[in-house]
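One protein chain is absent from this view; the other protein chains keep their places.
Right after this comes chain A.
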Amino acid sequence: MSKRHSILPAIDRSGPRPPVNFSSSLTISDNAILQGTHSITMQAETVIHPRSKFESHLGSILIGRRCLIHEQTQLGARPADIDTAKPGGVALADYVTIEAGCVIEAGGTEIGEGSIIQAGTKIGSGARIGKVLISLHHLELGVDFSKNCTITPMSTVAPGTVVPDSTVVFSNGTKRIEKRDISDQKKIGLIKQLAVLRKMIRSNPDKFK
């Protein structure tokens, strides 16, 4: 046991333990915090850093495949304006990166595939980042969505905002559509990063079961 003490406050593990649904290839630190009553699903090859917090009090949380959740993040946070917030939790598609210190409010919030939410960003309740409404109809047609949004550090996305695909949100809410297509490059980078992190973060999924 190390004698060095963290300056962070002790992890508060009070409250109900949510039912979890973990993939066998998930990497989750035992210092992650999972709370709430609704289910929390984490799919294959996703990496969850220590001190990341998942709250499923208002709705279930879905984390897609090959996602990367950094530390000090808060997914499913209680919406600031609880009265207008819609029911529901948080859903992350595949290849989503949530960087350190982000707060993502609950209430039907969705983040599309390949999106990067950079450090310290706040995503309001019910926002849809790079997510065109996926109806069954679309899926049957086999429409290919590239949803690679980038939300630059310390941005704030207001509740209920719909951010179109490949949008970059920067400097206090300025938006632009990214025209270069480097989603494949980004995915390759993310896969490499996940491979390294999987070796460095000791996974303990049983703790949450």
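In this text, a contact is a pair of C-beta atoms (placed from the backbone, for glycine too) under 8 Å apart; a residue touches a chain by one contact, two chains touch by 3 or more; residues count from 1.
The definition used in the following text is that contacts and distances are computed from a predicted model.
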- line: Its UniProt record identifies the chain omitted here, from "Dynactin subunit 4", "Actin-like protein ARP6", "S-adenosyl-L-methionine-dependent methyltransferase" or "Tubulin delta chain", as "Dynactin subunit 4"
Message: Using the document's contact rule, name the residues of chain A that touch the chain not shown here.
response: 150, 152, 168, 170-171, 174-180, 182, 184-185, 188, 191-192
